[in-house]
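Quick one: the structure is below, questions incoming.
As you look at this complex, bear in mind that one protein chain is not there, while each of the others sits in place.
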Amino acid sequence: MDVFTELIQSSGFAGLDWRNIVMFVVGGVLIYLAIVKHYEPMLLIPIGFGAILANLPLAHMSAGVGAEPGLMQFIYKHGIKTEFLPPVIFMGVGVLTDFRPLLSRPFTFLLGAAAQLGIFVAALGAFYLFGFSPHQAAAVGIIGGADGPTSIFLASKLAPELLGPVAVAAYSYMSLVPIIQPPIIRLLTSKKERAINMPNAKPVSKLAVILFPVVAGTIAMLGVPSAAPLLGMLMFGNLMRECGVTERLRRTAGGAIVDIVTIFLGISVGATMTGESFLSLATIKILLLGAVAFCFSTAGGVLLGKLFNLFLPSGKKINPCIGAAGVSAVPMSARVVQKFVSEETDGKVNPLMAAMGPNVAGVIGSAVAAGVFLALLG
Amino acid sequence: MDVFTELIQSSGFAGLDWRNIVMFVVGGVLIYLAIVKHYEPMLLIPIGFGAILANLPLAHMSAGVGAEPGLMQFIYKHGIKTEFLPPVIFMGVGVLTDFRPLLSRPFTFLLGAAAQLGIFVAALGAFYLFGFSPHQAAAVGIIGGADGPTSIFLASKLAPELLGPVAVAAYSYMSLVPIIQPPIIRLLTSKKERAINMPNAKPVSKLAVILFPVVAGTIAMLGVPSAAPLLGMLMFGNLMRECGVTERLRRTAGGAIVDIVTIFLGISVGATMTGESFLSLATIKILLLGAVAFCFSTAGGVLLGKLFNLFLPSGKKINPCIGAAGVSAVPMSARVVQKFVSEETDGKVNPLMAAMGPNVAGVIGSAVAAGVFLALLG
Amino acid sequence: MDVFTELIQSSGFAGLDWRNIVMFVVGGVLIYLAIVKHYEPMLLIPIGFGAILANLPLAHMSAGVGAEPGLMQFIYKHGIKTEFLPPVIFMGVGVLTDFRPLLSRPFTFLLGAAAQLGIFVAALGAFYLFGFSPHQAAAVGIIGGADGPTSIFLASKLAPELLGPVAVAAYSYMSLVPIIQPPIIRLLTSKKERAINMPNAKPVSKLAVILFPVVAGTIAMLGVPSAAPLLGMLMFGNLMRECGVTERLRRTAGGAIVDIVTIFLGISVGATMTGESFLSLATIKILLLGAVAFCFSTAGGVLLGKLFNLFLPSGKKINPCIGAAGVSAVPMSARVVQKFVSEETDGKVNPLMAAMGPNVAGVIGSAVAAGVFLALLG
Amino acid sequence: MNPENLVLVCATAFTAVFVLLTILAVVMDLIMRVFPKTASEGIKPRVRTGPTAEAPPPQQAISTSDPARIAAIVSAYRQLFPDKYVVRIEEISS
Amino acid sequence: MNPENLVLVCATAFTAVFVLLTILAVVMDLIMRVFPKTASEGIKPRVRTGPTAEAPPPQQAISTSDPARIAAIVSAYRQLFPDKYVVRIEEISS
Partner (left out) sequence: MNPENLVLVCATAFTAVFVLLTILAVVMDLIMRVFPKTASEGIKPRVRTGPTAEAPPPQQAISTSDPARIAAIVSAYRQLFPDKYVVRIEEISS
């Protein structure tokens, strides 16, 4: 009987409080959304399971500021705090991203810039309305960049205490793009605008595709040096993709490396979600601000498209809907725009390729925004 | 001539003593067993080669407590001492393990528990008969869990000075399962018992298979929090396997990651086997105790099967032979039982699936045992 | 306007000096050579891009002695300074290398030794003519080993400040082997010597192939213990290749692991090439000495071949051209010899297999040379 | 607990293993009762020879397939290919 | 810059994003003018269904292929396979 008592006391059941149980539910919900709703499963499965691990009393499986040493904290400390894993994911993103749609319509760079609007709206809202510190506000705002690794990178530097909710918000809303974006696009565009066809794309030479990561990468990193870890690895990955002579590196960088890093990044980010830190008013604020950020980013892209049309001759007007794809959330957002426009026009207008332009520009846009935040606040 | 002298003196030939040479033979024997006898080659090839490296005078290629800095010590220090690599292997085990046979016959959980008997018999023997310290005794006992990464995990924490012989014993006896188990099963069962057919298995829903890693994992880690690094990663890997939405993570976690970790884990564990530490009476005791542990674990599983039959109605009796598969050594031990029973019954009874149940339960069982040892002794 | 000023000042454009721009060009040229001329693209793409990254002002993307903390310095510090990544590449080299051509003509071991001549000529030239320190001279000389990871390994230990130029020289000249070697071979051999056919090769048993990494590896590491990290991993990789029972480890060690390490090794070596350190007289000297080293290594191999022929009976004479393949640069150099001889003899003599012998011996040869340098200077 | 008392440590550990695995058995049994295999999940007894590292799935949907027949196939197969094993039997109803 | 003045920080950041992406647009446009797609690079409008993680290449060489036709194909395809998308249309001139 004595043995049995001791067994129970040294178990995690004794230390369990309601917050742990709520977090088991949160983790379970994330896993459910990943499996049943296909919400970014590559990230939400590890994050959800990590959230469960983090809330096991006495298991030392949580990570983040002040966490006790353990497996998850080991990964967090060596992979995230060192700012190593998110740039490596970006290398994989570079390998997997085709920038041709962007190059074939260079004006879509600007739509990708406009669609970062939500970052700043949310950051200001977080600071002035919700009382977050400037550093925290920037980390919350970056959710509007609709880019997971950028959010993790910035949050882990500026406000590691918010890493969990920021990452969850970023990946959740990226998955909710098909629900968030269509009403906003519909609200801001007229039937006629949605029907604008834009078949013309510049031919893109192989040389331009290869020069892009080197030249555009160098200029962007000169412009915002603090974004170099993200942009440098993104462009390096893209160079491996396009150069045509590093096939095996390309395959591994876009395959095994991305997978390995995703697994460890995801589970250790999830493991920052202890009930103590996650179950707070701040998390609810962050989820709210994240939704606001996505909405304003979507609107920003669409509105710049409309602004363009004020100055463009009638034959060259662009379909403002593609601006919404500038939030990034590659390639989900571009597909949402394609589906929306195609349905609105009975399949006559199909701007998928045009929407891929701002879509990939948005990846660069939010990395640049993160870089400026780091430079001015870091 | 002077140059030549200096050359010889700075070489390893000068520092060679008989123990190094014996260890070269030991390493060679392990490699021979791996190649010719197919004894766990994925581990014994790296361990055997690591044993050779460790015994090269002046090469600084040994690892473990008090080893000089060098390549192997680097891997050991960052991969094993940090308790990182064994749990990662467990993630791969989770990816590669199908728990359906266990779920379809839930009573086999108990056979997997009983077949950990040898752990405790060997631990007690090590302590009371052979004079090992309690920590060392636990590390030696865990060999009876027939699970390599669990043995490495526990030994590296409780008795790193015994890591080499413990790992060698664990992997060697796992390979010797086809020789160790049949006589014990034959001794403990009657012809009639061996002929019991048990075709009935519950159908297992996909949902139950997905809930298993989450629910059973959470309960197990709550029960024994110190087993969380092993059980958490095992269940995480199994969730990636079964959830159906993380195919590429599953493939990499069960492929490249397992391979990478196996290579570095194996060679650095092998590199702990310096002649000085390995060639001692302790190693012989450990090898002896390991054999005892495997025998008692086998017996434990079989005897619980027989005990079950005392209470089961005649139509529902189980074949006690499958209890032997509870030692784990997945999937070797289940196949040994299948082969044994099939041959004893002229192919009429084939309990492979039934034996896979205790087989995979044994993995959980020995991880739990390791966790309790850590909690009470760590 | 104030915002814009601040933006410019915090950008890298303000800090740009001419050396950075020259290094952008150098990086671009390396990338160009990789893509258009196929000069070792697996290494020169990462090195070239790393050179660009290193020269972005304020981006903290450089690596090496005295570099500020950042992503590249993180990789350099944990991967190169720890002497971890180059041996891991060597494991991959071992997996990818078939030593049968060497075993089938054991005398080619000696040609692989002779073709390390350039290492010592260049080292002495660096010390006595160009004023490098002994440590630096050894690091420069090793370029003549025509082996990238060996050069990186030795340079990072003896003269990390020269790592960038040494690595660039090693990989560049390896790519220039088709241009460097033929004139030297032609100069040193007669038409009649080039036409010597050497069809006879000893049959190599599977057992000998498996014993090679174990036995030859052990002897070599006993002989020069400080070469053990390179030779040990080379032989371990080769054992995984040949043992026939570790297929999945072999595939990953020769695939994903080599790729991962190549990417991180390459980009962080490239990131040591800041304008400040690279644009110096030393770099020009190193490039010059590297060329000299390759020439002398080529000559060394050929001349030993000719020396052999003085003592060999007429029917057993060897084609001295194959000695040139002893520089290593596997398998480029062996193919250069094959092409040269085949063209010189109108396709009648094709010594590809014979040339693969010294070719792979040269890998061992330069690793041994690096080990002796480390032992005597390290 | 005094670590010297290894009997107690071992007894505790073995008890823990038993208790925990019993709980898991009960819980998983409960889950399978609450969420039984639905008809739509498919009844497809199949045979496939798989890599030996991966555990085979159990015989599913026994009702549609004579277990003796499976055993016979498995047994015969293993005679022929001792290092392979049957993990799925695919039936084509004719 | 005073971090408290987050309005200025955000204005700067948004400006930087715009300025930088505009520069990139201009530079890349210039590069494509200086190095236009040559005839030898091939005019091959193709359709291929790819993995969803990878962005599709743009419609190349529109002149040889009716964009309406592409749109029709794309649209029809997406009706049939909503989770796939068209990344290449390969035409065989007959």
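Note that the chains take the letters A, B, C, D and E in the order they are written out, and that residue 1 is the start of every chain.
Here is the rule we go by: contacts are C-beta pairs under 8 Å (C-beta built on N, C-alpha and C of every residue); 3 or more make two chains touch, one makes a residue touch a chain.
These numbers come from a predicted model, not from an experiment.
The chain not shown here is touched by just one of C:G66, C:P106 or C:G244, and that residue is C:P106. When the omitted chain is restored, the residue from C:S11, C:N55, C:T97 or C:S172 that touches it is C:T97. Touch with the hidden chain on the side of chain C covers residues 96-98, 100-101, 103-104, 106-107, 109-110, 112-114, 116-117, 119-120, 123-124, 127-128, 134-135, 137-138, 141, 197, 199-208, 211-212, 215-216, 219-220, 223-224, 330-331, 334-335, 338-339, 342, 347-350, 352-353, 356, 359-361, 364-365, 368-369, 372-373, 376-377.
We take it that only the chains that are shown with their structure count from here on.
Set side by side, B-D and A-B show the greater C-beta contact count at B-D.
Taking the CA centroid of chain B as reference, the farthest chain centroid is that of E. Our note on geometry: chain C versus chain E, Cα centroid distance of 40 Å, whole angstroms. Contact with two or more other chains is made by residues 223-224, 256, 376 of chain B. Contact of a single residue of chain D with at least two other chains is seen at positions 1, 11-12, 16, 19.
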